[in-house]
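Structure first, then comments.
Every protein chain of the complex appears in place save one, which is left out.
Chain nomenclature is as follows: A, B and C, assigned in order of appearance, with residue numbering initiated at 1 for each chain independently.
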Amino acid sequence: MTTFEEKQPAVSVEKLKWMYEMMAKSRYFEDQMVEVYTEGKAPVFNIGAGPVPGEMHLSTGQEPAAVGICVHLTKDDTVTAPHRPHHHAIAKGVDLKKMTAEMFGKETGLGKGKGGHMHLFDPAVKFSCGGIVAAGIPHAVGAAMAAKMQGKDWVAVAFIGEGAANAGAFHESLNLAAVWNLPLILVIEDNSYGISVAKKAATAVETNDLRAAAYGIAGAHVKGNDPIAMYKVSEEAVARARNGQGPTIIEIETYRFLGHFQGDPELYRDKAEVPGLREQDPILKLRNSLVEAKGATEKELQKIEKRVKQEVDEAYQFARDSNYPAPEAALDDVFSS
Amino acid sequence: MTTFEEKQPAVSVEKLKWMYEMMAKSRYFEDQMVEVYTEGKAPVFNIGAGPVPGEMHLSTGQEPAAVGICVHLTKDDTVTAPHRPHHHAIAKGVDLKKMTAEMFGKETGLGKGKGGHMHLFDPAVKFSCGGIVAAGIPHAVGAAMAAKMQGKDWVAVAFIGEGAANAGAFHESLNLAAVWNLPLILVIEDNSYGISVAKKAATAVETNDLRAAAYGIAGAHVKGNDPIAMYKVSEEAVARARNGQGPTIIEIETYRFLGHFQGDPELYRDKAEVPGLREQDPILKLRNSLVEAKGATEKELQKIEKRVKQEVDEAYQFARDSNYPAPEAALDDVFSS
Amino acid sequence: METAKKRILTGNKAMAEAIALEMERDPKVFVLGEDIGNYGGIFGSTQGLMEKFGKERVLDTPISETAFIGAAIGAAAEGMRPVVELMFVDFFGVCMDQIYNHMAKIQYMSGGNVKLPMVLMTAVGGGYNDAAQHSQTLYATFGHMPGLKVVAPSNPYDLKGMMISAIQDDNPVVFMFHKSLQGLGWMEQLDVSAAHVPEESYTVPLNKAKVMREGTDVTIVGIQMTVHQAMEAAERLAADGIDAEVIDLRSIAPIDKETIIDSVKKTHRLFIVDEDYKSYGMTAEIAAIAAEEAFYDLEAPIRRLANPDVPIPYSRPLEQFVLPNADKIYEQVKNLMNE
Partner (left out) sequence: METAKKRILTGNKAMAEAIALEMERDPKVFVLGEDIGNYGGIFGSTQGLMEKFGKERVLDTPISETAFIGAAIGAAAEGMRPVVELMFVDFFGVCMDQIYNHMAKIQYMSGGNVKLPMVLMTAVGGGYNDAAQHSQTLYATFGHMPGLKVVAPSNPYDLKGMMISAIQDDNPVVFMFHKSLQGLGWMEQLDVSAAHVPEESYTVPLNKAKVMREGTDVTIVGIQMTVHQAMEAAERLAADGIDAEVIDLRSIAPIDKETIIDSVKKTHRLFIVDEDYKSYGMTAEIAAIAAEEAFYDLEAPIRRLANPDVPIPYSRPLEQFVLPNADKIYEQVKNLMNE
């Protein structure tokens, strides 16, 4: 197995290429979504118009957080994600066609069009997300509990934004997971903002991994939106969880290239901020390192990019081609029988 | 001013005598309540019978937590207490007659009989309590915020049990108070149990003052249910709060001599546990030290005890003599006009 | 059941027996909540389970309702079948997001791809002076928001049978038990809180009201405590020559409209009684159903008795003033008969 060296221990090239592919897929998926979302919303923006209506929270720039840990997971491990879930879903292997169709509100969607982009559920790979800040953490605790009760070495990963670390559910969940020594990993994506409110105006500590002390568990901090550092920290955290050594908090410094949601006027941040962040694009950086360190040839990478493009394009085509559910289907699926 | 020396800095004898008096008053008040509460509930215990029906949570043994900090407060400072509020109410100077009458459900009570023992409100001394675990913490945050907004040096103290330190409201409130640098002090009374659940089965850290690290604030731990140690730690915390230096968490190791509520079968703890705790009665200990160190004469202390007895006896008499509210009064006081 | 050997159980023991039977049958069933282990549940709903099934399947939790109810949701999504206790329904507000945005909606939002086979059990009811934060029923609060089956059994037989149904149901169920009907030694002893309960496993449907007493002159709909009050009132009305039909609603959601409408079609008068708050409450929904679907059968205005729109006061005379009881039902039904 070829390995790829940085200052730290080795990461296999296969894993790096997988991470590159997933990041590229997420990015290309969202680049398309930026366009699709505006369909029907121009010249006058109307959130309820177009093929993909409702709120749209994109994760462009935040891909490292998702791939750096999901690379260590199997489909038996659980992931819960928040309102900004595409990069996690893609890294966890959620069915891309059904996911896209769901965002288009089609009957072929993951939730038959009932969920929408904030409510993607793919039990085949144990993925879920939701629109209430911090509410997915307890669900991951429950998955971790279920794994432990069934004697499995499965782990559960909850993703949240840094703003969610001030919600009550954060504290209750971590205390419970720690007391019960559950295989839970909480990944906090610090993109500096909760909508318009800066982290420093909302959070009493510099970095949320410090809060691990409140639960007697492990904490780690990843700087610079670095997928490889995320990989390494996550590798340890997942191993600890699988070995019955309890929960970990990981906070990663990451960047939100776009607004909180599409249509956000972003008056709360400096116009120059985003171009500065974009210069640090983690996908380009990983691509460059792979090429420079001869971990992958330009040709190999182009092949990956082509595959990604094809898969995403197909997913959008599938979504567009699918039918809307019959209106009366609104009455189904409240209860199963 | 006479002072009273221990290993640590001086505490004035006046303050110690005040603390002794408040502890003695709380204890005598509750000793009476143990009796009164059983009236009408024998030979068959029926929680809804007798002059004082409903749940009854007594703080017997936990008095040091309340007096050690309230000694530093004035009536402009706010106290919020939980479901076990008598020692706090007495130390904060709540009107004892009205408080007792409230527990008897009389129209002369603090809440005209609408509140009961878990819902005592005395705005004259800025005291409140409530029956929902951890819910009083945000109210204290609000009082601290109001003080700060009005440019006052008033502080707010929230009391909770150690079980409440695992509730979401704990985390949200401390983060908010820390971010806004509010004059809040959170006092956690660790009596080892949340009803039947032992602290170690519910709490991921050994002592909750460690959780101060999660908010970048001060934390302190008081051992051995010691009112003098509580006095000192509180003195610093209150001074910090008044000087704009932000919140403090204090956890005090204390003892619950009685059940969680009256009628608790207490099957979750060893029969020998309570007699052991009673040997460490903090009131007797303070009395003995006062006498030994010649801080107070036996005669002075007896005078205090007589005063306490008289005041409490009068409060009970007042409560008994008062009238029940007219039944239709149930419809009043939802809204003020 | 009437002919079987008369094994008498209190409400709480009937519940605990139901849970035990299901735990024996299905290893995926487990229980969690505050003080549900050693203590056996503050209202005895899990009595004896810890001894029988051990700490691995009967989990005492920290005071963290959002975390542990949310964890039950997460475990249910993975195929476990948790029974989780919210000690008093009055505490719903610290965890309602988990109950209402997740437990109730995930099945729907996932288009039926995720199932949440879980039971949230919780104690309701007042009458013992536990004041505003510990005495509510909140039936309509849970009934109003779709996605949950919500039941409120009134007797030991139903407590057992409906709990078994709830655990076996693949949908999220809110199971409300009334403190005063648990038959606990430290509460007022009500005859109706202990009754014959068969030893074996059996189910009672989660969507059927029950006619407790047939009658021809007026329909009285109640639930939990008010059913028993209505039965007492009906006896006294009978002595006055008024033959009341008494219906135990049993299920708050979904509502068994048919049983109510059939009864109104027969009696032509409707009286509804509820321990919950009046406005936007159960009495409103039942009245609306009748005014929509049995309007031409009604011969008099609908009457409803419920907690007036005030929080529940502590003091005995005040609480007795707001709570429904047999006297009030008797009197108000008599008035209704004169309309």
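The rule is short, and it goes like this: a residue touches a chain if its C-beta (ideal position, glycine included) is under 8 Å from a C-beta of that chain, and two chains touch if they have at least 3 such contacts.
Being a predicted model, the structure only gives us computed values, none of them experimental.
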| item | value |
| --- | --- |
| Chain not shown, its touching partners among those shown | A, B, C |
| Listed residues B:A24, B:I137 or B:I228, member touching the removed chain | B:I137 |
| Hidden partner chain, touching residue among C:A238, C:L298 or C:M337 | C:L298 |
| Which residue of B:K41, B:H72, B:K114 or B:R287 touches the chain not shown here | B:K114 |
| Options C:L21, C:V58 or C:A140, residue touching the unrepresented chain | C:A140 |
| Listed residues A:A164, A:M230 or A:I283, member touching the removed chain | A:A164 |
| Positions on chain B contacted by the hidden chain, ascending | 78, 80, 109-115, 119, 121-123, 126, 128, 130-132, 135, 137-147, 149, 156, 168-169, 172-173, 175-176, 179-180, 332-336 |
| Residues belonging to chain C that touch the chain removed from view | 66, 90-101, 104-105, 108-109, 131-133, 138, 140-141, 143-147, 253-255, 277, 279-285, 287-288, 290-293, 295-296, 298, 300-304, 308-311, 313-314 |
| Positions on chain A where the hidden chain makes contact | 44-49, 53-55, 102, 105-106, 109, 111, 113-116, 118-119, 130-135, 163-164, 166-169, 194-197, 201-203, 263, 267-268, 324-331, 334 |
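Just so we're on the same page, only the chains that are shown with their structure count from here on.
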| item | value |
| --- | --- |
| Chain centre separation in whole Å, for chain B relative to chain A (CA means) | 46 |
| Intercentroid distance (Cα basis), chain C paired with chain A, Å | 41 |
| Separation of mean Cα positions, chain C and chain B [Å, integer] | 36 |
| Residues of chain C whose C-beta touches two or more other chains | 61-62, 64, 66 |
| Touching two or more other chains - residue numbers and ranges from chain A | 168-169, 172, 175-176, 179 |
